[in-house]
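I have a structure I would like to understand better, so I am pasting it below and will then ask my questions one at a time.
For this view, one protein chain was removed and the others were kept in their places.
On to subunit A.
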Amino acid sequence: MNDTPAIELKGISKAFGPVQANKDISIRVMPGTIHGIIGENGAGKSTLMSILYGFYKADAGEIWVNGQKKDITDSQAAISAGIGMVFQHFKLVQNFTVLENVILGAEDGPMLRPSLARARGVLKQLAEEYELAVDPDELVENLSVGHQQRVEILKALYRQADILILDEPTGVLTPAEADHLFRILDHLRAEGKTVILITHKLREIMEITDTVSVMRRGEMTATVKTAETSPEQLAELMVGRKVLLRVDKTKAAPGQVLLDVQNLRHVDDAGVERLKGVSLQLRAGEVLGIAGVAGNGQSELLEVLGGYADATGTVTLKGAPLPLSGAGADGSARRAAGIGHVPEDRQEEGLIMPYTAWENTVFGYHRDPRYQSGPLMNNALIKEEAQDKMTRYDVRPPNPNLAARNFSGGNQQKIVLAREIERDPDVLLIGQPTRGVDIGAIEFIHQEIIRLRDKGKAILLVSVELDEIFSLSDRIAVMFDGQIMGERMPEETDQTELGLLMAGVTEKPEGRVIDAVDASLQEKEAREAEQHD
């Protein structure tokens, strides 16, 4: 076997201002392998890959490709060194066809026709070789997310990449699509290509990689053979201490129905119907998990229930109907009625980033008469309470005068959680409770959610992380295309079954699973495109 690494990084360092994003990082990736890079948010994974792809220039260190030292100053240099990158957010021209996107920037000459013809041939061949079938003449905007990702891979392969970097590639995929992606990666490996997979999901690392490097706070803490490690060990390497990957909880004892949602419909500003008759019931003392791939109406469901998106249908809270549009349908009214809300996006919704922590601890509750003194706000009281909340929720640093943006993701989330839980709501809506949150904080947040459940509160949990849904939920509803596809008890189902529901496939498909999933997702895309016009 060939001993020359496909990629070798030697002592890469990179600082942004006072932040050391990468510190003396060295790795060797052998050709024909899949190498995982795992680490928490902000550990420096993406920075490292951006250096490899020529987006950033390293302050120090060398990049060797196939035994040759390369000076990668821009993405052109990376491409000609045989490196291709699939970003988390795709870089595709939406109103170009697949074929046009593939040749963009890699045209053979001034005239398009010969390039397009050649690309068509290459694409056909690649599709067969790697199970990368995409209709070359379809507009990218009409493709499902999974297919758009394939176009990104095709683009890289068309540019003759031997080394493919994928940054968090499964974040937007249904489980079946993710499985298929791994098959594609498998084929690539079999053909001798080298794959670098950046992810924060331990399961994916264990499933597909040959070797894995762990990053923590800009440093490479370990590189191990996947076969010789375990998820527990990797988690420990990521966090620097032992972590509990399972949530300790007893069986739920659901009580009366607190929140009753019937036939909820919502149309967004672009005229696309995002909720198509959602009905669900939420009982006291249970966690109802809403599983689904992002963009299937979960965000809108939270917005409607949280009071800041109009809808039709009925929602009753403890028997009393809630207004769904017009006066009384706003966040304040919902809070007053007893619905707390930890929004999906804490930076855009849950917090005002330039506000201090103490200002944020009353955000949404700032009209409470308790926080007023005459015409002014009682800032002394708010600060005092903030200090107390921050201590009890272990927000670090426990300094209420720091701006929210100066806290890490996990600590920001704890501020939001403290604010919402401390108001003792009957119903708590929680969206993506641990997105961008470090593993250490995940443990804490999960425990708080279960503690709240055990106090007899009803919790609606929306998460795109199936693992999280499984470990927290007492009941799971799957959302696809603005509808609830079905409800399952976590002990009576598995990832495969939920994965199919998440793609809108309700019956066991006869042929290949991925074909049924693709067909269903493509139909959804077509429906949306139609409404858009």
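In this section, contacts are C-beta pairs under 8 Å (C-beta built on N, C-alpha and C of every residue); 3 or more make two chains touch, one makes a residue touch a chain; residues count from 1.
Note that in this section contacts and distances are computed from a predicted model.
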| item | value |
| --- | --- |
| Listed names "Nucleoside ABC transporter membrane protein", "PadR family transcriptional regulator", "Peptidase" or "Simple sugar transport system permease protein", matching UniProt entry of the absent chain | "Nucleoside ABC transporter membrane protein" |
| Selected from A:G11, A:G192, A:P321 or A:P354 as touching the chain missing from the view | A:P354 |
| Full-complex contact with the absent chain, from A:T223, A:S279, A:N379 or A:N399 | A:N379 |
| Touch criterion as defined above, residue of A:S26, A:S279, A:N406 or A:Q522 at the omitted chain | A:N406 |
| Hidden partner chain, residues of subunit A it touches | 17-19, 306-308, 330-335, 341, 343, 345, 348-355, 359, 363-364, 366-367, 372, 375-377, 379, 405-406 |
